[in-house]
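Note that one protein chain is taken out, while the other chains of the complex remain in position.
Per-chain residue numbering starts at 1, and chain names A and B are given in the order in which the chains are listed.
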Amino acid sequence: MAETLQTPTRAEKRQARRLRRFDNPWLNPKLIWGVALLLGILLLGLIGRMLWNLDLVFTGSATLKLPPVGFENLRKQEGVWDFPLGTDGSGRDMLALIIIGAPNSLFVGLLASLIGMSTGIVLGFTAGFVGGRTDDVIRVLSDVMITIPPLLILVVFQASFGDVSLTMMALLIAGFVWQSPTRLIRAQVLSMKQSGYVQMARLSGASTGHIMFREMMPNLVPYLFGSFIANVTTSIVTAVGLEVLGLGPQRIPTLGRTIYEAINAGALIQNLWWWWGIPTLLLAVMFVGLLLINLGLDEVSNPRLRKLS
Amino acid sequence: MSRIPRDYLINRLVTLVLTVLIAATLIWIIPRLSPVDPAEIALGRMAAGAGAVENAGEILETLRAQMGIDQPLIVQYFKYIKGVLLFDFGLSTAAFPTPVSALIANALPWTLGLMLISLIITFIIGNLLGALMVWEKTPRLWKVAIPAAMVFTSIPPILSGLLLMWIFAATLGWFPLTGAYGLTVEPGWSWDFATSVLHHGFLPALSIVVVTFGFWALGMRGLMISVQGEDYTTLAKAKGLKPRYILYKYMIRNAILPQITAFALKIGLLIAGQVLVERIFAYNGMGKLLYDAILDQDFPVIQGVSYVIILMTALSVFIVDLIYPFIDPRVRHEVA
Partner (left out) sequence: MLDDTETVLTLTDLCIEFPTPRGLVQAVKDLNLSIARGRRVGFIGESGSGKTTTALSVMQMLAKPGRVSGGQIDLGGTDVLAQGEEEMRRLRLSRVAYIPQGAMNSLNPIMRIEPQLWDAILAHEPGVSRPDLKARSDAALVSVGLPVHAGRLYPHELSGGMKQRVCIALGIILTPELIIADEPTSALDVVTQRQVMQTLKEIQEKIGSGLILIGHDMGLMAQSVDELAVLKDGELVEHGSVAQIITAPEHPYTRDLISSVPVVGGASFLNPERRAEAPKRDSSEPLLRFEGVSKVYGDVTALRPLSFTLEGEVPQIISIVGQSGSGKSTMGSIMLGFNPPTTGRVLFEGQDLATMSAAASLDFRKNVQAVFQDPYACFNPFYRVNHALKFPFKRFGLSEGEAHTQKAMEEACVAVGLDPDLVLTRYPHQLSGGQRQRLIVARALMLSPKLLIADEPVSMVDASLRATILANIYDLKDKHGISILYITHDLATAYHVSDYVMVLYKGQVVEAGPPKSVIGDPQHPYTQLLIASIPWPDLNRPWGEGGAEDPGVQEAPTIHRGDVAGFDLVKG
C-alpha cells in the first residue's frame, strides 16, 4: 500500500512488465536464468577441455593440498596460478577435476531422465488409452516402484558389482525415474480423453496416433518438461549420493567422488574447504539452475502462477 | 476402520505387500548376478586376521553351508523370503557371528528418532512457508525472504550437511562434528545423555530440514494458488471471516491434502537422503551401518538395512493412505 503511494510510476512500470510476461510465458526470467546457469556449467566443461591441461587430474601431478589463488593453507603455502583453484589431498588440480567432473554429473542426470521420461510417455499413454488390466498393472507397478528409494537398490547393485561406468549408472537410475512421468501422463491422458477437443478429433475420424501425438502431446509439453527437469534433479541427487558413499565410478573423476575423498581424508577438520567446497558449490549452481527452470516451467503450465511474483 | 471403504483398503494392502516383495526380491537377485563370492570374502577376512588359513577348501565349504549358498537358487530364495519376513537376515560377515537383526535393532531407534523429528518439522515449516508465499496478508519482508531461502532447497542433503558441519561444527565449534552422543556420556535415561543426544542430533536434523522444506513450500505454493482461486475461498471472504481463520481452515486445510499424498510418495527419497546425512555426520543410525557394511562388503547387512528402510517406507505410505480418508471426507465416498 505504502509503496503505491510513494512511487506510483515504478509500480505501474512493474505492472506493465508483469502483464507483458503474461503474454509470453516462455520468456520468464526464471526460465532464462536457469537455462543460463546450466549452459554455464556445460561451457565450463567444453571450453575447459580445450584450454586447460587435463592431465593435471592424475594423482600426484602437483603439490598436495594447495589452496586456491589468494588464500593460504595451514602450512602457510599460498595458492599459485598453475593450480588456480588449489589441489586436493593427493595432488590433483581442482580445476581439472571440475572441468571433467561437472559435465559428468549433468550427463548422468540427463541420460537417466531421458530414458525414464521415454518409458513414462510410453507407459502413461498405454495405461491411459488401453485401460482395463493393462492400466491396473502399470498403475500398481508405478505405485510400488515409486516408494522404493533408488539409492538403496543402487547401493546393493554397486556393492555387488564394484566399479560401474557412468552410462551404466544412468541406466540403473533410469529404472527409478519413470514412475512419476508415468503417473502424470496417465492422469493427464485420462482427463484429456474426456475433453471436448479430443472428442472433436474422434468425430473428425482421427486415428489413435493422431489423437495421442497431434492433439494431446502438444498440450502435455510444459508438464513433460517440468517432469523431465524434476527427474534430472532426482537423478543427479541419486548419482551424487552414490558417489559420496564411494560407490560411483571409480576411475572417472566425479564431483561426488571428490567430496567422498575429501570427507574420508578429514578435509573438514584440516580446513581444506576448497577440496569439498568447490564441487559442492558447483553442484549447488547446477541445482539452483534446475530449480529455476522448474519454477519457470510451472509458470508456463499454470497461468495462475503468473499473476504473482 | 469401518469407515474406510473395503476396496480402498484392499488396494492399499496389495500395494504394500507387492512393494515389500519386489524390493526384497531385487535385493536378493542383484548380488546373485555378481561374480563376487561372499564366502571367499569371509575367508579372505579370516586369512587377513590369522595370517594364514590352512584348510581353506574345507572352511570355504563350511562357510557356504552356513550362509546357505550351497543350495539350489530357488530353495535359497524361499528361505530368504521366509527369513526376511521374520527379520532374519543371517549373520554379519564383518562382525561374523553377530546376527544382522541385532545390528539393525541397535541402529534403528537412532534413525527413527532423527527421521520422525526432521520429517515432521520440515513438513510443517515447509507447508506453512509455502502458504505464506501466497497469502495476501503476509508481510512484505516474508514474501521476499521465503523465495530467497528456497535456494537451499536445490541442494542435496549431503551438501547442506557438509556446509552446516563446516560452519557450526568445524569453524564455530557450537556443535559436535560427528556421532550421535558424546563419547564421555554413558547411554541411559540420564539428563546428560539426553542433552548430548539433542546436541548431536541438531545439525543432522537441521541439514535435513534446510534442504527439504523448500520441496514442500514449492508444492504448497502451487496448491495454495489454486485454492485461492476457488469459489469457497471467495465465499469465505464474503462471509466476513477473519483472514487468519480463512488461511487455516479454508485455504491450508484444503491445499494440504495433495501434500499428504506427496508425503507418502516422497518418503522413500527423504529417508534415502537421510541415510547420506547420517553417513556424513557419522551418526549411529542405519546410514552409518550401511556405509560401514559397504566398506566391509558385508552383504547380509547391506541387504538387511536396505530391506528394513524399504519396509519403513512402504509402511509409512500405507499408514498415510489409511489416515487419508479421515482427512478428506470425499475419499470415503468415491473409491478410485
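Basically, contacts are C-beta pairs under 8 Å (C-beta built on N, C-alpha and C of every residue); 3 or more make two chains touch, one makes a residue touch a chain.
The structure presented is a predicted model; accordingly, all values stated were derived computationally and were not measured.
A.B. asks: Which residue from B:32, B:82, B:140 or B:249 sits in contact with the chain not drawn here?
C.D. replies: B:249
A.B. asks: Which one touches the absent chain: A:134, A:195 or A:264?
C.D. replies: Checking each option in A:134, A:195 or A:264, the one touching the absent chain turns out to be A:195.
A.B. asks: Applying the definition given at the start, please give the residues of subunit A touching the unseen chain.
C.D. replies: Touching the missing chain: residues 15-16, 19-20, 22-23, 195-197, 199-206, 215, 218-219, 307.
A.B. asks: Which parts of subunit B are in contact with the chain that was left out?
C.D. replies: Considering the whole complex, subunit B reaches the absent chain at 230-232, 234-243, 245, 249-250, 253-254, 257, 327-330, 333.
Criterion: only the chains that are shown with their structure count from here on.
A.B. asks: For the complex, give me every residue of subunit A touching subunit B.
C.D. replies: Counting only subunit A, the residues touching subunit B are 140, 143-153, 155-157, 159-162, 233-234, 236-238, 240-241, 244-247, 259, 263, 268-269, 271, 273, 276-277, 280, 283-284, 287-288, 290-291, 295, 298, 302, 304-305, 308-309.
A.B. asks: Under the stated contact criterion, what part of subunit B meets subunit A in this complex?
C.D. replies: It comes out as residues 14-15, 18-19, 22-23, 26-27, 30-31, 33-34, 36, 134, 147, 150-151, 153-156, 158-159, 162-163, 165-166, 169-170, 177, 218, 222, 225-226, 229, 264-265, 267-269, 271-273, 275-276, 279-280, 290-291, 294-295, 297, 299, 302-303, 305-306, 309-310, 313-314, 317.
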